[in-house]
Every structure is written in C-alpha cells, then in structure tokens.
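Moving on to subunit A:
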Amino acid sequence: MKGVLATDRRGMRELGAEEMVGWDEVTQGVVLPSFDQAIGNAAFLKPEERPYSDFSSYTATVASWRVIRPVYNRDICIDCQNCWVWCPDASIISRDKQMLGIDYDHCKGCGVCVEVCPTNPKSLLMFAETETIEEALAKWPEKKKKEK
Partner candidate 1 sequence: MIEIRWHSRAGQGAVTGAKGLGNVVARTGKEVQAFALYGSAKRGAAMRAYNRIDDDPIINHEKYMNPDYVLVIDPALAFTDNITEHEKDSTKYIITSHMDKSELIAQIPALQDKKDRVFVVDCIGISMDTIGRAIPNTPMLGALMKISGMFELDFFLDSMKRVLAKFPQKIIDANMEAITRAYNEVK
Partner candidate 2 sequence: MAEKMELNEIEVWDGNQAAAQALRQAQVDVVAAYPITPSTPIVEGYGAFVANGYIDGEFVMVESEHAAMSGCVGAAAAGGRVATATSSQGFMLMIEVLYQASGMRLPIVLNVVNRAIASPLNVRGDHGDMYAGRDSGWIQLDAFNAQEAYDMNLCAFKISEDINVRLPVMVHQDGFTTSHTAQNVRPLSDDEAYAFIGDYKPVDEMLDFSKAVTYGAQTEEDWHFEHKAKQHRALMDSYVVIDRVFEEFEKKTGRKYRRLESYMMDDAEVAIVALGATVETCILAAKELREQEGLKAGVVAPRSIRPFPFNEIREVLANVKAVAALDHSVSMGAMGMLYNEIAGAMLSAQERPLLTNFIYGLGGRDFAVDEAKRIFREQKGHADVGYITTEIQQFSGLRGPKLGFYEMKRS
C-alpha cells in the first residue's frame, strides 16, 4: 500500500489549511490545473505516478466525513472487481485487476462496496472508524451455511 496513496501531500487544500490568495491571484475563469507540470500520457499512468497539483481533489482528503469504514480481507477476496466498479468515489485501489485495498483519504464510508461483494463471508465489511484494521480482521465472521 505504501506509495500507492499520495498521503504525504494530502490535507493541503482542506478549508483553512493553506494560504488564501486575493482576487488578483486566483486563476482566470476558475480554471484549475490538474497537474503541476505538462504531461502527455496521463491516461497511461497510474494515479500515484501522476504529478497531481494541489488543485486536484486527488491531493485532498475527505476522510473526516466518515464514521464507519470498509475493511478489506485479502484472504477471502476473489478479485472480481465488483467493488471497484461500484464505488462512487473511485476509492477501491486495484492494479492489474488485483484488489489492493481502500483509499481511506477519499472513501466516505457509504458501504456500497460491502453491499456488492459476492463472497461468503464478504471480503469487505463495515467497522467503526475507531476500530483498528487488526481488530476488525480478528472479528471476521465464518462462512454462512445455506439455509434450507
């Protein structure tokens, strides 16, 4: 997971966390550059490889909105990509069709990923924000038997 998230640059644009410039310095037409430098191949780069600017929401976090969060269990996951397809905030991190984890800087805790997870038991479950990943994994339920 390390290096996949741009965590070290996050938080810059949270309200009040930066220097607020005056009318003479704001960008013309509220046009905001996504990257710090010109790149010709953004579509072929993984997000963590792109030089996102502070104006991009990629470098901002909305983690504080969340009270419960999905926890991911690698041992059960079948890499079906359902959660990646359905996540409304592009917060499922998947590379080469392999599920890596959750972008907790952008995940708002809606639970859609858990809802669409097809495994038994589910590979994604919602836990309180206060619980650690380890605690959550320790509580993972057993496979449910089909009821007759």
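On how the list was made: all candidates are chains of the complex that A comes from, given by their letters.
In the analysis below, contacts are C-beta pairs under 8 Å (C-beta built on N, C-alpha and C of every residue); 3 or more make two chains touch, one makes a residue touch a chain; residues count from 1.
Remember, predicted model here, so these are calculated numbers, not experimental data.
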item	value
Touching candidate for subunit A, same complex, options 1 or 2	2
Complex contact set, residues of subunit A against candidate 2	15-16, 20-24, 26, 28-35, 38-40, 42-43, 55-56
